[in-house]
Structure formats: structure tokens, C-alpha cells
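Below is one structure, written out as C-alpha cells; comments come after it.
Omission of a single protein chain aside, the complex is shown with its protein chains in their original locations.
So, chain A:
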Amino acid sequence: MDDLPIEKIAISGPTLASLIQRFYTSPGPIDGLLYGHVSLLTPSTLSDDTSSSSSSLPSTSTSTSLPPISSSSQTLIATITSFLSLSAGHVNPLLLPPPPPSSSLLGWFSARRRSPLRPSLREFSFSHSLSSLPSLSFPILSSRSSLSPCIFLLLSSPIHDQTIHTHEYRAYQFRSSLLSFDPKSIEVINIGPAFRSHYGAFSPNSPFPSLPCDHSSSMAVDEKKEEEERLRAEQTQLDDCAEGFQVKRLSKLMGNEAANYSAGLEDLYGKMLVKIETLARQVEQSSALVFEQENHNRKLKYKAARFTGSE
């Protein structure tokens, strides 16, 4: 397990926003796991072709093969794509849930209200044990090196009341060779030309299911059968979403008849949106119920605490 320094930590705007939202709405401090990937940063020389036509100079794109493992010039960038939050003190480094598909456990976060924005004793110890478990180390994309879950994100709010509510956060890399936290800059990634360099490091975390296509293969019969079964299962899942809209119809979107079929496709999108909306409403209603129940529980808890206190 190498202890390579990370250049910076990137997090997508929506992920950070939902992390802060999760912290803001939770009754107490929370802990959680951060998922994503670490890749080698390739400086991109490509840029948007903003000039209308004339300049058609071919830009020199550097083709990158597998880079050397321990070159001193490599810049690592960690991208946080998702997180899982739990109430504080309930994360056990030996019993971690498996990371979501095509991402690795990068590290963890701790969010505690109204406290100094410095790693605490507990946070230090937890990062230390997380990065010292060899079973948790993961490969760096397009490189042969690996890294342990060393990212730590600390969230807090100011100790003193302020008119404007501020969320504070700071990111660190735990360096197990030095036994210390190394502060790192966080880059919040959004969509737009300013974030072009990240497109190169993009890796989708919900890949599109493979579609059946006829190809004369030389596969063995058994393998072919398994493959067919798998594809059939995926096809039924996809059909569920498509609501009878067949892929073949997509081909009709091209050419003269396109106008007739685009209406059908819009209809499909409309139905999907309605579905999502109902789902969102259900979530909203159930979380309102959960919130009410939590409030009730809290009142009972305080009452109980006062009762035992007065004994």
C-alpha cells in the first residue's frame, strides 16, 4: 500500500450540497463514508472551439498510455461521487458496507455542529485505523499503484451564533507514513467549460446495461446460453422502464418520419417524469412522518432525562 500524496480533492456540487443538507437536517453529529475514485490528472490542452469557423488547427492531444508507477511528477486527484451517512460513532472500520458499483471507498467524513474546524482525537484515530487496513486499499485508475482510504472531510458550523448560517468544511489526506493530516484543497465540480479537465477523469457510476445485438460469435454454446440469459434479464428490467417503447422504434427517429415518432418519445419521457414525481412525493410524505416521529421521540427522551436527573 503506497502513501502517495494527493494533489486535490474534487467533489461534485450536488454531492457536496446533499452532504451539507444531510448534516443540516440531522439531529446530532453524523459520520459517513465517502466513495469515488482516484485518478491521475492529465492536463488537457483541448478547449472549446469558440471561434466560428476559420481556425481549424489540429490540437495536439497527448495520447496517454499506462503511466509509470512511481514517477515523481504524477498528480493524483480524488473525486468524491457519493457518500453514505450514519449517526456519529456507528461506523466500524471492520464492518463496512460494500462500495457502490464502479467506485471505491475513498475515506470518510465527520460532521459536528458548532465546534472548531480541526480534526479531533476520535477523528484522528478513526482515519488512522481506516488507512491502516490493507484489505481496504483500492487501485488508482489508469495506474498500477494503490491507495488506502485516506480522505477525510470535516464539516462544522461556527461556535458563536451568527445572523447568517455558515457551513464550514475542510478536507484532509491522512498520511499513514507521517501519521498526520495533510490539509487539501477541495474543488467543487459543476458542469461547464471551467471544469473541462475533469471530463477526462470522468467515469460513470451507473453504466448503461448492454443491449442485445446480433453478432456471429465463436463462443462456446454453454457460454452463449448464459450470456443470453443475462441479457434477457437485463432486457426485462429495461422494458419495465421503457413501458413498451421498443428500441427498434428509435431508428425511426431518423429520416423523414421523425416528426411522427418524436411525439411518441416525448410521451414516454412525460410518463417517466410523472413516475419520478410520484416517487418524490412519496419520499416527501414519508420523511415528514419520520420527522414527526423523531420529534416525538426526542421530547420523550428529554422528559425521561429530566426525570432521572431529578431523582
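Going forward, contacts are C-beta pairs under 8 Å (C-beta built on N, C-alpha and C of every residue); 3 or more make two chains touch, one makes a residue touch a chain; residues count from 1.
Heads up, the rule we're going with is that contacts and distances are computed from a predicted model.
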Determine which name in "CDK-activating kinase assembly factor MAT1", "Spermatogenesis associated 17", "Trafficking protein particle complex subunit 2-like protein" or "BRISC and BRCA1-A complex member 2" the UniProt entry assigns to the undisplayed chain of the complex.
"BRISC and BRCA1-A complex member 2"
Which one touches the absent chain: A:Pro5, A:Pro27, A:Pro97 or A:Gly264?
A:Pro27
Omitted-chain contact residue, chosen from A:Pro116, A:Pro139 or A:Gly264:
A:Pro116
For the chain left off this view, which of A:Leu95, A:Ile164 or A:Leu178 is in contact with it?
A:Leu178
Residue of A:Ala17, A:Ile159, A:Val188 or A:Ala233 in touch with the missing chain, whole complex considered:
A:Ile159
Please output the residues of chain A touching the missing chain, sorted low to high.
26-29, 88-89, 112-116, 118-125, 128, 159, 178-181, 298, 302, 305, 308-309
